[in-house]
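One protein chain is absent from this view; the other protein chains keep their places.
A, B and C label the chains in the order they appear, each numbered from 1.
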C-alpha cells in the first residue's frame, strides 16, 4: 500500500519508551477525529523497552494538517514520544550527490520520472564536472559542481550546507558520492542522509571493496544502503542486496555486476525512507517493509 | 518475535468488514484489562473493504483465557468480526500425512525436536507401510498405515476423519502425501490443512511437475505451500520458494534440488500457521511475516 | 570472462550429434593454428545424444577470420556440426522494439552506453509515437514509428522486415513490445528475436499477467526472457528472475515491482546472447553462464 494511491493520507511515526496503552491512545484519537487507519505496523523491542509504530491513515471527511498535528501532539506528550506526521500528498525535497559513477543517479531519476519514487529532486551535486555524468538525462534539475580537495573540504561542505538550506532539501542521497562527509556534517544530517556502500557490510569496508572481494574469493557480492553517521561504514543499515558470482569473474566483472545491486538497494532504501517506513534505533533501523 | 519467547502471551486474529474504529476498540479493551501489545500488524484491503489484524500481547498482571475471551467477544460482536484467540503456551496438535517421499516429514520432525516448530505431532499417517519412511526417526509418534485404492477411498477417509477426531488434530499437514483428498474432506478441513505442491504454482499443475519443468526448459524451479481446497492446486498460497537450475540438470536433478525448496516452503508455511500469522481471504492469504 | 576484455578473440559455438572425438578434433585444430583457449564449456545431452560446445579463444600470433573459418569448417564437416564463429571485436547490430512501457528500453540503452552490453543499436521501433517513450534518451539511434491495426498488421511487418534488412540487424529485442508477431515473422526471426514476458512462465500466460498473479495470490512474481517462436509464450527460455511480494501489494504494486525483474531478466538474456552463451535446443536452451 503506497502513499501515492490516496490523495489525502498521512503517515504517523511514533517512537517512545514502551508502556501499555500507546496503541489505544493514538488509535482512539485518530478515530475520534474521523480518521481511518489503512495500514498499521507496531513493534516492541522488548530487550530495550522501546516502542515503534507506523500508522498510514486517511481522513475521509477531510482534516487540516494543523488540526491533526495539535490532536496528536497532545497524545504524544503524554508518552514523551518522538513523533512525526507527514501528509503524503506533499513530496519530499531530495538532493542527490554523485561522483564519477552515475548508474545509481540514473536509476533514481528514472524511477522518479515514471512515478515510482515520490520525491522532488531539487539539486544534483557532484565533485566532478557535469560531463562525468554524461549518460544521465538530468532534465531541468539544477546541477552543481562542487569540487573538493583536502585543502578545500571545509569550504566545499559550507557551500553544500548552503545549498541544502536554499533548496530546502529534506533528504540527501549519496548515490556513489566517493567523498567522505566530515563528522560535523554527518551529525547535522543524521537520519536524513542515505549512502550506498558497494559491499555487503560489515565485510569489505573502506576503499575498492570489489577488488577486496575478488582477492578474497567470495561467492556472493553485496551492496548496503545505510544512514550516514560520523562513524564511517557503520551507519544504521536500511537495505542490503546480494548477487551470486563465480571464480571466472574478474574485479571488473564484479564492478559490473555490482551496479545492479547498488541501484536496487539504494532505490529501495530511498523508497522506504520517503514512505516513512524507516525508524532509526541506535545503530540499527526498524523497517516496516511494503 | 516468536510466541515461544513469552510464557503467558496470546495471539488475537480479527477479520471483518472495514469500518473506522476497530483498532481503537480492540486496543482499548486490551489496555483496560491490563494487556500489553508486543507486536501488531494491521492491513486493510481497500479494494474489497476487508480488515485484517493480528495482535500479539502479554498480560503482565495475569489473566484467564476465559476472562479475556469474554471481553474480546463483546468488542468483536460490535463489528460482526470473525476472530480467534490463542494462548501461545498451548501447542497445537498436528497430524502429518506422507506417501513415499519423506524429506518434508524428516524436516518437520527435526524442526519440532529442536524447538523450532511449536507443535504437538499426534500422528503420522501414510498410504504406504512404515518401511516407506525408513530414513525418518518417528520416535514415539504413532504411525498409522491407511492404504487407499480407488475403491476404498471413501472408507480410508472415514478412518482418517476418525483419527483426526480421536487425536484432536487441529492442523493436518500433507507432507508430500500423493493422494488427492475428496471434495468433502477438503471442505471439512478448510483453513486447517496445508499441502506442499512441488512446483511454482500456477505453473505445472498436476502430476510429475519436475518432468514438466524439465521438458519446458525453465531456468528456475519452485515449490508452493497452500491451504487445501476442493479446487485442486488452486488453494490459497501461504509460501513459495524457488531455486535456480541449468540446462544440464536432468529431471532427476530437479527432483533432488526440489527437495530443499519443498521442505523450506512447507516448514515456513506451517510455522506461520502455528504462529497465527496467516489469515485466509478468498483464494488469497494475508501473511504477517516474521 | 567477457569478450570485451580481449581485442582479438573469437567465440566458437558447435552443436552436433554426440560422438567421441569432437573436443579433441576442434581443440587440436585451434592449437595447430596457433589459438589459445581461454574458456571452454561443453555439455552432452545424453538422453538426446546431442553435443553442445562453446570455446572462447584468442590468437596471440594473429589470424584472419577467413583463415580460421576455413580450418574450422573442415572439422565441423567431419561431424556434420552446426557451428558459428564470431570475432568478439565486431559488435552485433540490434533492433529494439517497444510499446508504451519504456523501462526495459531505458535499461538496455543505459547498459549499452556504459559499455556493459557490447552491441550496436541500429534502430528503435515502436507501434506508438516517440512521445510514448518520453523518459528515454535515445541519443542518435533512429526511431521508427510503425503503427499497427489488425487490418495493417501484414503491411507493418513488411516495413519491419525491410527495416531489419536495411539496418542489417542481427538481433531483434522485444523490450515490452505489446504486439504479437505473426507466425511467419516469428519463424523468420527464429533464434534471433528475444522477448520479455512479464510473468514467471509457464504461469500466467497471455494478457495482464500481474493482474492474474494478484488475483491468484502468489507470493513471488517473475519475468521470463525467451526466444520468440510461432507458439506464443512457449519459446525457449533464456533467463528467469523472481521477486517476493506480499498480500498488501496491489496489482499496480506488482507492475511496479515487476519492472526490475523484467529489466534484469531481459538485459541478462541479451548479454548472454551477444556473448554467444546461448544455444537453442528444441524448446529448451543451453546457457553457458558467466
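Just so it is clear, a contact is a pair of C-beta atoms (placed from the backbone, for glycine too) under 8 Å apart; a residue touches a chain by one contact, two chains touch by 3 or more.
Treat the numbers as computed from the prediction; the structure is a model and nothing was measured.
Peer 1: Could you run through the displayed chains and say which ones the absent chain touches?
Peer 2: A, B, C
Peer 1: Looking beyond the chains shown, say which of A:222, A:258 or A:276 touches the absent one.
Peer 2: A:222
Peer 1: Based on the whole complex, identify which of B:47, B:114 or B:207 touches the chain you can't see.
Peer 2: Final answer for the missing-chain contact: B:114.
Peer 1: On subunit A, what residues meet the omitted chain?
Peer 2: Against the missing chain, subunit A presents residues 43, 47, 200-204, 215-220, 222, 236-240, 242, 246-248, 250, 281, 283-287, 289.
Peer 1: Touching residues of subunit C against the unshown chain: what are they?
Peer 2: Residues touching the hidden chain, for subunit C, are 1, 20-21, 23-24, 27-28, 30-31, 34-44, 46.
Peer 1: Contacts of subunit B with the missing chain: which residues?
Peer 2: 1-2, 5, 39, 103, 106, 110, 113-114, 116, 135, 137, 246, 248-250, 252-253, 256, 259-260, 264, 289-290
The working rule: only the chains that are shown with their structure count from here on.
Peer 1: Most contacts: which chain pair?
Peer 2: B-C
Peer 1: Where the centre means the average of the CA atoms, what chain is farthest from subunit B?
Peer 2: Following the centroid criterion, the farthest chain would be C.
Peer 1: When the C-alpha atoms of subunit B and subunit C are each averaged to a single point, how far apart are the two points in Å?
Peer 2: Their C-alpha centroids are separated by 41 Å.
Peer 1: Out of subunit C, which residues touch more than one other chain, so two or more?
Peer 2: 246, 248, 250, 289
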